[in-house]
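First, the structure itself, so that you have it in front of you.
Missing here: one protein chain of the complex. Every other protein chain is in place.
Now for chain A:
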Amino acid sequence: MKRGLEGPPPEDRPTPAGRRNKQGIRIDPEVEATHEPRRTVISALVAHEPGVLSDVSGLFSRRQFNIESLTVGPTKDEDRARITVVVEEPDPGIDQIKKQLRKLVPVISVRELEPDAMQRELALIKVDADDPAQVSAVADMYDATTVDSSPETATFEITGARQKIEAAIDTFGQFGIREISRTGTTALARGTEETAAAVNATESTATEANHDETYQTANDD
């Protein structure tokens, strides 16, 4: 017996000429370029309540967003905390991160910081101190503060942009690094601009959805 339905088979059907890319964007030369991942800093103001950090980090893991660092701390308002996330994703992914974060009930506002935002990280670096004079010279070079020293080791605190910390770690490497602990990036917008103030949802989404903005990769200063 016959199985299936009547009708022209697939090869007899007209097919449209167009196509979309993997991100669902209709292909035209200007937007066809695949969106390469870029590093950016997202700041979220959240209600300071138990479970909010797990809500945020869980969102990142289950949606498979690539997270580079995540820091959280209180703000001047004791009911609010600020979460700073550094992510590396293509533009559509970054848009999704912002929108999905904003959807979480305890999240008050979300903003992607400008590349010129102030970004800082803190690192504790414990090195072998066989040659104290040289170690201290390197420490001076990076404005590192000594937080502990023993006959065998010296531990320094360095704050600054990620690149500075990485450069310091590289340089300290010559003495033999015993242990490192880094905090991840925390950041604030420059000047009078608010870091994560509530924005008009339509405006932001409309522009984000259309990818009209020219995105720049975040740079540490």
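The rule we apply is simple: a contact is a pair of C-beta atoms (placed from the backbone, for glycine too) under 8 Å apart; a residue touches a chain by one contact, two chains touch by 3 or more; residues count from 1.
Rule of thumb we're sticking to: contacts and distances are computed from a predicted model.
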{"item": "Omitted chain, identified by the protein name its UniProt record gives, among \"Acetolactate synthase\", \"Branched-chain amino acid ABC transporter permease\", \"Coenzyme A transferase\" or \"Probable glycine cleavage system H protein\"", "value": "\"Acetolactate synthase\""}
{"item": "Which of A:P37, A:P106 or A:G184 contacts the chain that the document leaves out", "value": "A:P106"}
{"item": "In chain A, positions touching the absent partner", "value": "1-10, 13-26, 47, 50-51, 54-55, 58, 62, 92, 95-96, 99-100, 102-103, 105-108, 198, 201-203, 205-206, 208-210"}
